[in-house]
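See below for the structure under consideration.
Complex shown without one protein chain; remaining protein chains in place.
Labels for the chains are A and B, by order of writing; each one numbers its residues from 1.
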Amino acid sequence: MKKNAKFFLGISTVIIFLLTTGCAEKEEQTKGIKVGVSLYDAHDTFLSELMNEFNESITEEANKQGVTISVEIEDSESSQAKQNSAVQRLIEQNECDVVCVNLVDRTDPTVIIDTAQQHDVPVIFFNRELVEGDLERWDKLYYVGADARQSGVFEGELAAEAFLENKEYDKNGDGVIQYVMLEGEAGHQDAIVRTETSVSTLIDNDLKVDKLASVIANWNRAQASSKMGALIEEYGDSIELVLANNDDMALGAIDAYDSAEVKKNKRPVIVGIDGTNDGKSAVKSGDMYGTVYNDKEGQADAMVDLIMALAVKKDMSGINFTDERYIRLPYAKIGQQDMH
Amino acid sequence: MKADKIIIILIIFILAVIGGTAAWQLMNMSVSDESYNVTVVVSNSSSPRWANFKEGLSQGAADYGVMLNVVTTADFSGMKQERNIVAKEIENGADALILQLFSSYNQSEYLGSLNLDKPLVLVESDSNPEDVFSSITPDNEAIGSKLAELISVKAKEYSDRKLKVGVLAGNQEELAMYQRLSSFRDSIRGKNIEIAWQISGYTNDDIEMQMKNYQKQNHADCVVALGNDQLEAGIDYYTSYGNQFKNVLYGVGVSEKTVYYLDNGMVASLVVPDEYTCGYLAVKSVYEKLTHAQESKKNIQIDHRIVDRASIFNETDEMMIFPRTQ
Partner (left out) sequence: MTISLTFTAIAIAMIFALFITMYQLFVHRDQNTKITSAGQMLDQTALNLEDYLRNMRRISDAIYYSAIKDKDMSEDSVVGDMDLLYEANIDSLLSIAVFTKNGELLSAVPNSTAKNELDVRNQEWFKEALDEVENLHFSKPHIENLFDDPAYRYKWTISLSRAIEITRNKTPEVGVLLVDMNYSGVEEILAKANGGNSGEYIYLIDGDGNIIYHPRQRLISSGLAEENNKVAAAYFDGDHTEVFNGEKRVVVSKSVSYTGWKLVNVIPDSSFRLGIRGLQLYAILTISVGIAAIILLNLFLSYVIAHPIKRLNDSVKEWENGNMNPKIYVGGTIEVEHLGRTLSRTVRQIRQLMDRIVVEQEEKRKSELDALQSQINPHFLYNTLESIIWMIEGERYSDAVSMVSELSSLFRISLSKGKTIISIEDEIKHARNYMNIQKIRYKNSFTVDFDIQDEILKCCTVKLIVQPLLENAIYYGVEGMDGEGEITVKGYRKDDDIYIDVIDNGIGIPEETAQSLLTEDNHIHKHGSGVGIINVHNRIKLRFGEEYGLEIESEPDEGSMFRIHLPYIPFDQENQDLYEKGGRRK
């Protein structure tokens, strides 16, 4: 009888042991790298071109490093709520190693930062810059982009150059530049900075300006075209300069002139920013006076370098930060002479 | 030991086993069991042609609780590239694969040489009855002959001469493209149609340039593109001359760009394979293999629709072309 009791005790001990150790953790596997990308709007021309560069660059880099990479791109369709849940899904369910976020609302990255910090996933913000205080919240937050101020300055310089070199652009010859401003999204930092600096650069170049109108076209070619169409109707020939916050809107302005069937020599100087492929061909064809090249190759490469440093090499020493955890790439002016 | 003692020990042992199993499952429930890792390898994964396919994949992944890993790739330039990626992914712990093969020549031997012991589903390829993998593909031959049919309607407008057609055939090593082309060629035979030129190859980067050259030599009246990327290249070619071209393109397309130019009139007819279903069923099929469930079907053929300008926005086509997703 005593033997039996011991036997049972033994069995129960074994069972308890099995139960408690059964759920021991599995060995961690070396997995391919997963990168999550959240875009504020996948239809944005500059962004889709940037993403093409990014994909090319990252597959190349993956080949070089001998790893497989899976990039998952989520479109937030201009909804911060959608972006938040997309980033949460990327981090929590898809277990991404690095997340790249192109903020919808640059003032509201809290949910994303908190989620990332909770799961210790580094975040690379790009193109749409968040305020410095938010980037200081955690040491694994990075920003890749360009200096909005510089783009405005270059845009202003391009326009100033046009008017200084060729007086004919001042169609009414009053020595004052009548201009129309096509602005990006309301409240967007880039839009504000570009709007403000491009005009102030003109003034700094001793040019007199007269703002005919400033309309918001949300970075959008179709909207810009609609709004520009209305402006053409209103101001007709008196528009001497169209300053657009980006190429898409500049192209929209060209579309509006096309559909208004205004002859090319009657059109104003149109300047854009970003240097998208369509923008560059418009510059080449002379529809657009110039654009400011936003270094998408450089930004894509910088992002890929950062991702590789964070996820593969685990070594940040090879990265050239402009400031701590900021990588800013310079803009470049593209005028007609650069296209030939 | 007496018989009744043996019985008691047996009973307690059985009870312990039952209790242990229950406890095990109870714990597994809270831990939420390890999901399967399914790797998807397709050529040029970020191409918009895969957008609907990926939507289908993610819906399938959500429904069947698998972890998807769509490897980011550029256009494949050879088998070796794909092979490396597959090998690496298996090393990384992939439980199953969904593959678009770069080349379908000797596909069984090729897959055999990969030494895969993982479930495998091919998209845009066939599998033979003796193969262990299954495949999901649109009816490529039907697509080819359908395109031929659409072209021959246009050919009727040309009474004085043959309609000259340029063909953007894509990667002809891939079975789907090969089947589309051969079926297309077979179906235009004897009709008032002549193939002016044909461009095939695995990258789509320089199609526009090639087209310009070919068009200079032998101008085609319209262009047939057998794949989405080829159709987009064709669109790029025509748009570089402006938006005045109407009904010059026929082809297979799923991306918003191709739809836009269908809407705009440049593309006359669009053959849209149900890529969403393809993606969804690929995951389902892989899951069935992984769980050794009764497989519904080995080779699945997905639908395709002929969409023209008038029908883009009718209810059924709308849903297929633009998946409404969360």
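Everything that follows uses one rule, which is that a contact is a pair of C-beta atoms (placed from the backbone, for glycine too) under 8 Å apart; a residue touches a chain by one contact, two chains touch by 3 or more.
Fair warning: this is a prediction, and the values are worked out from it, not measured in the lab.
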Residue of B:43, B:59, B:127 or B:204 touching the missing chain in the full complex: B:59
Positions on chain B where the hidden chain makes contact: 8, 11-12, 15-16, 18-19, 22-23, 25-26, 29, 55-56, 59, 63, 255-257, 259-260, 263-265, 274, 276-277, 280-281, 303, 312-313, 315-316, 318-320, 322-326
Interface with the undisplayed chain - residues on chain A: 1-2, 4-5, 8, 12, 43-45, 77-79, 81-82, 85, 186, 216-218, 220-223, 225-227, 229-230, 248, 251, 255, 259
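Here is the rule we use: only the chains that are shown with their structure count from here on.
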Intercentroid distance (Cα basis), chain B paired with chain A, Å: 30
List of chain A residues in touch with chain B within their complex: 4, 7-8, 11-12, 15, 18-19, 22-23, 26, 29-32, 34-35, 51-52, 55-56, 58-60, 62, 66-73, 94-95
Of chain B, residues touching chain A in the complex: 5, 9, 12-13, 16, 19-20, 23-24, 27-28, 31, 34, 37, 46, 67-74, 85, 88-89, 91-93
